[in-house]
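Take this structure, written in structure tokens, and hold onto it; I'll ask about it next.
Complex shown without one protein chain; remaining protein chains in place.
Let's turn to chain A:
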């Protein structure tokens, strides 16, 4: 299991050091600093073995978090734990920075004591932790016996992510379908790979211990329900350019509140939600993706000192919808000496420090087209190596789900309290963003 956990600043100074196992000596802290943080070349692996001691590290801005062990631990678990540790810290004191860590080091030690025991991760749900790690030490003494046992049963219990007795005057929930669409396209416009990775993020303000049921246009479910289900939906399809009623989900993963065995057997998503913000599910689709934009590059080398670049972007969704925050990034060679850009829409600038032309458009409606052309002057070099031509990348945000996913229902049942599904105010929003959206040129 995890033998110790260290946090360093960018210089390699130790900010936090907690050793859980006797086989980890004091020199382990230094070994990591010398061999990884101060190593001259780029990090070649997130797992490093130094003198039969293994170090796992992740970086958050310029802070290094390293877990160390001498055993054959579950490596996936160690990384999941490190990410979780970051989440917990963020939930307690915001951004992970040297400043924040120094100011909260007592809290961090307290957390580390609680969420890792002898190197075994324990309950790390912020909701549960916040009930008893409060930074107000004295307060815990004032808990009544009932409160104490409530805390412990939440920390160890089946529903570790929610406490009893939550009350809201207005029962409300917000559902965000956030998708990032990823594309790799050849210069000829052939889709080399495309997938959508989506998340369903919820904010729930519900009283009691509500039982929720979430439904979407999952092909397997729709097909199972037969015609009744599909006709119901067909009238409502209104998003994007898609007319399809159901989508094939390649794979999905759920927050630990979802009953996985029920999903496996009936494909129904039922759960008791945590209070507040959380991510209900993640999913991935690869079939019938709506690619919101098409990038058509044209690069011509004129002699050895000049490049002509023309890039056309076409929006491919309903004309009534608006895409926002569009940004096209056209890489330029390292020996660029000057750039002249002409674009019909938006603003374009050559950024020498980033070796790219950045073209920004605030808004663009569906089924439109826009173009940029640039002349790039090059310095003559004797570098034999050809310019690698990195792909043209794009960023945008569209108000629909490129996968075609639609929320069919989210039902709330709370038998003990007197509010029904109809009383809950529900909001649904779809946002499609670019993930890695690249076209080779």
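One rule holds for everything that comes next: contacts are C-beta pairs under 8 Å (C-beta built on N, C-alpha and C of every residue); 3 or more make two chains touch, one makes a residue touch a chain; residues count from 1.
The criterion applied here is as follows: contacts and distances are computed from a predicted model.
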One chain isn't displayed here; going by UniProt, is it "AP complex subunit beta", "Protein transport protein SEC23", "tRNA-splicing endonuclease subunit Sen34" or "Thioredoxin-like protein"? "AP complex subunit beta"
The one of A:54, A:217 or A:246 in touch with the missing chain is A:54
The one residue from A:130, A:282 or A:411 touching the chain left out of view is A:282
Of the residues A:179, A:218 or A:438, which one touches the chain left out of the display? A:438
Interface with the unshown chain - residue positions in chain A: 1, 13-17, 19-23, 26, 29, 42-47, 49, 52, 54, 56-58, 69-77, 79-83, 102-106, 109-110, 113, 117-118, 120-125, 132, 135-138, 140-141, 143, 145, 148-149, 151-153, 155-158, 160, 184, 186, 192-193, 195, 197, 250-256, 259-261, 263-264, 279, 281-282, 284, 384-386, 388-391, 393, 436, 438, 440
